[in-house]
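Only one protein chain is missing from this complex, and each of the others stays in its spot.
Chain IDs A, B and C follow the sequence of writing; residue 1 opens each chain.
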């Protein structure tokens, strides 16, 4: 069954392969009347573009986007928004080394098993370039959220053993690793240089914070905000773990600590702590929504590895070319995008929860 | 929007509140010809039933199930399977203490915000009793999986700081905490007694292992096996974290370690390690599928807590009655159920991946 | 794939077989705060109950419904509403005449081909009793619509050659055929008596009118109001045709006639005719929405028919027992229900069309 469509009302369909002609997304269900132009999307795409620092692949792609439909006189019309990015770096290559060998840690083997065929050029659809469609969707979603005073921000919270100790929003945009802490970033860069010298790669953790969201987003039982965010984030290649709020550390906590006390702040209900990560019973509780994604080390490494071919022989492989020694920095905007898409969809889904809202809307 | 339906082909709709007349599930899309009777479901329900050990609530419920449709002469017919469990322990209670006060760590506040109304009797739909419907669905799913040689087993891997050191399948069924390691369980029980003495509660981690699944399950891009499992498991109340394979520890790993080497075992492709948890590119790779869920401490504790009322006053609350001091043991079968439902659905979704399969099917 | 779930936000899951223990429906996505009790549903169920006139089967069923969840203190809570009707007329019968023979015009053969098994007792899931679940859903949907000033009414517009000439709303409820025209009904009853004397059955047409709906309901391109209504109505057993507005007669019309002129009535846009049946471009235009369903003659007839057995022999069959000589009168409330469910769902889907609506809702 098709797995390239995400969302229920705000729905994002993505398409495209690493070395195909183009990649893109179609956003259906975007409310009409949103100011939108290519620059809104381009600035998000630029954050995931390759070649922006020494810790990313040298592939040169402008990744310049074109809005093909759904916008008229600068505003969305409610009809599908189709956005395309042409691939430009498609010089012919020699794929003979990987065309018939399964790269460890990659999707080569599973694609072949599932479909009986795979586009081996740069990983085809399983390439990180697939995330262009997600970022397009995320850019539109963030535009909606910003209209409602909701802010989404993702950043690198750890690489290897090195964790951030502070959150410096001024510094963040300039950090090559997406870390909001210069000291931690410096240490992480040392660690990455060592990994690169070892022909190896590193992993890390991305954190995302959504502030300004109203209480009540999320649809019990199965479509809780937490479960939809988990699906969204775990669908990003290389993500192997997901946390909401205190995440795995809740297992060592106690109820008296983990429960966030409520108090009145004027006529508003607030919490004096946020162990829940802004979600209770799977619905937003008005506090900041906080999630984390664990990202595995780049599977493409230059070190020699044991593997097999698609005709059943044992092989060794050394993956040539320059690859991102760490996926994390470029995945930051992808996590942010998936979070934004999910929250936008849940905002729309939430509108019909109360009969009173229908009465108000249709009066 | 409705959030009580899970799955795409194998679809489970659950319904019911803690203190309503009954709870149940409707399973649509179950293949015809499966041997099924109440005992298949009852034995799963018995694993989540309250009152089975000193670490679970004393509420007495037989939780006895009735199949109302979809089975004829002992076999499923392809039509919806409706299964119901009547609530029997519905003696009238005094809810005045919680009817207008939001219990910290619970969904009271968020339900009120979203719907403008909530069934305060025992948490209504946000109660753990909601999982009866999940277990019904899981029982049917596991029956399908067992027909295909696929086995799903979940167990407690940690409570508080205490982790299992071994996996003893013989011992597991008799352990009151769902741990496959008697030594660890003994320590965990000591810890739980201490929590109970402190009028407090504990959290833990549940692990689930699916063995015998073919390679290729999961639908890229958004509906990867990992992302569907994440959604399934994160939708269970009190779960705050999800891992596949090495999970969060991948962030500290390196590519050369994290990549699982392939090798040929006769004519079969195998992996010499399983850091990936049986999934590559979001599709099963033929190894055991391994996932974990972090479960927060029971939010209902007898200790005094700060909170607010639904008319905007600060309050303190002490939650009366006896509650599970830890949710983990009873949630084990729920995690197993959600994993089984997800894998069953992905098995059905996978059948149309190749044109050759259509040709074979329709020849 | 499962086909027993209808709708996108307001979602109705139905279950149950003709001679199983019970039938029912689960309504997910109903807005919270709707006054609802069993009598709201029962009065709709009573309209489809057998045994109410000489033109319906003599099977005796109270068809009395029980609300099992989703309502608290007389109001919907936003959680799934589960409603069940127990089968009471389940005396053991002799099915040997039809257990292995395919009844012409019925679903026996196709169920057997699809599922390899079928519940031959009274048609199992393909029985008209399946519509109990639809009427349950319809009753809840009509309750929502009535809160918004939207009225849905269905009636028999023709039986055989006899068409209604007028619409008498006072008379309608008392007519045994669901016709709003006593003269036409009298003629139709004569025709039916003749069919019955011939051991034969008759067909007819049901019309449904939805008034008071706002303009803009329906989601272009594929989920137009017309297409969703068509799916809804064509999914009712025995319906073989669907029309919106002028329906098939548009094929003989001209643009200058078929186009409904607009005019201003104060500050409201109105149309001076309604050939479109209240829908333009697949969205409601503010006029009455008018649809029609063609219902085939009851396939169960006492006349001898040629058929085959499920072991591949030619057979003749005479279907014993008393059957409705015409399905139309009892199907009227089913068409009305499916229309109401569809409109309710489209009302909810429509709420997020404009960014301004989001701004208003979340301010």
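What we mean here is this: contacts are C-beta pairs under 8 Å (C-beta built on N, C-alpha and C of every residue); 3 or more make two chains touch, one makes a residue touch a chain.
These numbers were taken from a predicted model, which means no experiment stands behind them.
Participant: May I ask which residue of C:98, C:172, C:301 or C:340 touches the chain that does not appear here?
Facilitator: Of these options, the touching residue for the absent chain is C:301.
Participant: May I ask which residue of B:3, B:16, B:78 or B:122 touches the chain that does not appear here?
Facilitator: Residue touching the chain left out of view: B:78.
Participant: Mind pulling the chain A residues that touch the left-out chain?
Facilitator: Residue positions of chain A that touch the missing chain: 1-5, 8-11, 13-17, 20-24, 26, 28-29, 32-33, 66, 68-70, 72, 75, 77-82, 84, 111, 114-119, 121, 124-125, 348.
Participant: Residues of chain C in contact with the chain that isn't shown?
Facilitator: Given the touch definition above, chain C has residues 1-6, 8-9, 14, 102, 104-107, 109-111, 113-116, 125-126, 130, 133, 158-161, 195, 198, 200-205, 214-216, 218-224, 226-235, 237, 239-264, 267, 269, 272, 276-277, 279-286, 294-301, 303, 305-308, 312-314, 349-350, 352-354, 356 touching the missing chain.
Participant: What chain B residues would touch the chain not displayed?
Facilitator: 8-9, 29, 31-34, 76, 78-79, 144, 147-148, 214, 220, 347-349, 351-359, 361-362
The criterion applied here is as follows: only the chains that are shown with their structure count from here on.
Participant: Fit chain A to chain B on CA atoms, both being copies of the same sequence, and give the resulting rotation angle in degrees, nearest 5.
Facilitator: 180
Participant: If you list every residue number at the chain B and chain C contact, are more than half found on both copies (same) or fewer than half (different)?
Facilitator: same
Participant: Rounded to the nearest whole Å, what is the centre-to-centre distance of chain A and chain C, using the mean of the C-alpha atoms as each centre?
Facilitator: One centre to the other, that is 44 Å.
Participant: Per the centroid of Cα atoms for each chain, what is the distance between chain A and chain B, given in Å?
Facilitator: That gives a centre separation of 26 Å.
Participant: Report the inter-chain centroid distance for chain B and chain C in whole angstrom, where each centroid is the mean of the CA atoms.
Facilitator: Distance between chain centres, rounded to whole Å: 37 Å.
Participant: Multi-chain contacts in chain B: which residues touch at least two other chains?
Facilitator: 1-5, 8-9, 14, 111, 114-116, 125
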